[in-house]
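Sharing a structure, written as structure tokens. Questions coming.
A single protein chain has been removed from this complex, and every other one stays in its place.
Labels run A, B and C following the written order; every chain starts at residue 1.
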């Protein structure tokens, strides 16, 4: 179980390799990468800036991981989240989960993303041709997180 | 949409990179890796040998991908499956799916794995201290595939 | 007419062959007719292809059932439930 918040990009292959090789009981590794899209709500996005609440972020992410570990029989998990200014096609977030079987790995991975989207203190601001704007929280994200209650 | 069947190992980072970079509309990339476990049904596994039905394999995998594309709004997908003799911790299969949003990517990725597990012509034989044995199909895999009907 | 039979995985081992060319008298047999011809050989054939065994059929690389018709030059594959992934 580990989390990282960083400005730098991350190496998906290396991160997944570490989780996969960590235990000979691992039979399944599910992962997710969030990517900056060039279009949001119909407007072209040139850059996306991620701000967070440094004192709270790692704590919040570790709590989300602990909750996943309690709910599913998973071996390891990793959350890497970037902050700072990104552009379309850049990686924003990586979540990796290992388990013996795929069902648990898939569920825990999706749970981690749904909870991260509603409970981890990150905020996005995007630059568009009509100016900068803070991204609004999406009700679909709340609904996705509600499923796990 | 592409599939590969190969003896060689695959580079997860490079494969995911290609899918992620293929389209500026991509906001979500879900992936899954199946790994050889050192233990199955309580017995130590020293090697796992994968056989397939070459004339049918790619066709079956492409059909599964086409079905996923029909059901979800996904941009691209990739299935890489290894054959030959593998050992614990080796990678067996990789499935990658890109989409605008994570829900579709997760669902399509899990669907691809569930269908692959019950419809693609691969068979596993494992070497254990008490001899070689063909792996039996699991009823949990049938149940997982049934969910998508 | 002639059929190409393909046996895979455990069935390949049990039958001691990965392929065979089968010459059939009937003009348009079903998969079921072909299975019956094989079962009549006895031994591993009768055992592995008995009605209480679960095995799968593909005709020309498409999953098929007992009622699927086969024709001259077709490829009929018989194999255990799949276990890849």
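FYI, contacts are C-beta pairs under 8 Å (C-beta built on N, C-alpha and C of every residue); 3 or more make two chains touch, one makes a residue touch a chain.
These numbers come from a predicted model, not from an experiment.
Taking the full assembly into account, the omitted chain touches A. Considering A:7, A:123 or A:148, the position touching the chain not shown turns out to be A:123 (whole complex). Within the full complex, the residue among A:14, A:66 or A:137 touching the omitted chain is A:137. The chain omitted from view is touched by exactly one of A:20, A:37 or A:81, namely A:81.
Listed for chain A, the residues touching the missing chain in the whole complex are 34, 50-53, 55-56, 59-60, 81, 92-93, 113, 116-125, 134-138.
Note that in this section only the chains that are shown with their structure count from here on.
Without chain B, contact groups among the other chains are A | C.
Looking at contact counts per chain pair, the maximum sits at A-B. Chain geometry summary: the mean Cα position of chain A and that of chain B are 23 Å apart. Taking each chain's centre as the average of its CA atoms, chain A and chain C sit 48 Å apart. Counting partner chains per residue, chain A shows two or more touched chains at no residue at all. Multi-chain contact residues of chain C, defined as those touching 2 or more other chains: none present.
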